[in-house]
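One chain of protein is taken out of this complex; the other chains stay put.
All chains are identified by letter, namely A and B, in their written order; residue positions are counted from 1 within each chain.
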Amino acid sequence: MLSKILKYEMKATIKPMAIINAMVIFSTIIGFFYVANLDVEEILRTENSTSFAIMLMLGIMYIVGLAISSFVSYLVILIRYGKTMYGSNGYLSWTLPVKRGTLINGKLINGVIWSIVNIVICVGSFCWLLAFYLSKAGVNLHDVIHGIPSEITGHFILPMLMLLLIGVIASVFIGYFCITVGQLMKEHKVLGTIIAFVGVYIVQQVANTIVIVGGGFFSYMNQPTVHATATGFDMEYLGIYDTMVYGQIAVILVIALVSLVACHLIPRKKINLD
Amino acid sequence: MPWNLSSDRPIFQQIIEHMELEIVQGVYEPGQRLPSVRELAAQAAVNPNTMQRALSEMERMGLMHSERTSGRYITEDESMIKALKKELAGGEISRFLEQMRRLGYSGEELLTVLKEEMRKGEGK
Partner (left out) sequence: MMEQQNAQMPLADLRNVSLNYDGRFLALSDLTLTLEPGRIYGLLGPNGSGKTTLIKILAGLLTQTAGTVTIGGCPVGPETKAHVSYLPDRPFLESGMTVEEAMALYADFYQDFDMQRAEDMLERLKLGKRSRLNKLSKGTLEKVQLILVMSRKADLYLLDEPIAGVDPAARDYILETIISNYDPKATILISTHLISDVEKILDDVIMLQYGRLLHKASVEDMRAERGESIDAIFRKEFKC
């Protein structure tokens, strides 16, 4: 039954998702042709020219566009969940001959899949275009990449990627949770959802602060000598950063887990359909 | 014949009355096969169980009979249908006579008025 639900979910969301992601790829390709025709090194040398300003603006627009695509993709998933579970379509969804848990999980998986697809396409397109741009700017990518110390990769890049991926997946759980909580406010479901989001945000920020300060303090206590050398980072210094990033990941995981449980439990008590 | 069923009397009885009339009028001919219970119920816009009950009762009365596989048929007994016609007429006539009695007509006076109206009716 789960595969059946998932199939229907994907069929219903593939059109908007395909359009959004196609637009990302399309703008990346346009960006590619723009950069290909650009004398990047020249522009970078004369920083005050109009071409530089234009290039900068287009770059910013592109990144903002990527962010917008992720946001719209997220909205599409959330709106679908809200409508099919707690709108008029809920009369159909909740009376299908499937377990409630299966229904919820199917939609969660669908949301996660499309979120990952979008983030992979966005990050991938960005990196590809950036690499192309840098190579045109005369940067030897091969040297740069291999020149990154493994400590930075391990303590900075990898955790950040993990945070991004987990954050994207967790955002689906959290989004559905906010909708589930929001529908408890019978007449003002959208308002309730927004309030729930604000609530989660506040909780997350408070938890992150505690984790960062506490974790940083804890690391500091265990590594009394912290010094930045002239040539680079002190490995011990990075230990603090580790705790901070992994701490945030842990916070998100806990919030995501609580969201998942609540998404399943709340409908047992109350389903407010329109 | 359009079904005119009123909700304040048992429908079951009204169905029988309606179908008796249709049989007598020849809407259903002797030996004719009836539509299925569901079709009849849908035509009359009534509950199928009620229709079934009415049809079973008419079978009991001998107006219909059912063959196990092929369905229900109106009786071929023309004398029974004639008797039914007479019975229905008798019912209408008693009602008529009662009405006339209330208006003050009876006996010879009644027959005269009746003949007059009948002549008028034929002239139209």
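What we mean here is this: contacts are C-beta pairs under 8 Å (C-beta built on N, C-alpha and C of every residue); 3 or more make two chains touch, one makes a residue touch a chain.
Just so it is clear, the model here is predicted, and its values are computed rather than measured.
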Listed residues B:25, B:47 or B:99, member touching the removed chain: B:47
Touch residues of chain A, complete complex, unshown partner: 1, 4, 8, 12, 83-84, 88-92, 94-99, 268, 271, 273-274
Residues of chain B (touch criterion as defined above) contacting the omitted chain: 5-12, 38-39, 41-42, 45-50
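Operating definition for what follows: only the chains that are shown with their structure count from here on.
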Euclidean distance of C-alpha centroids - chain A vs chain B, Å: 78
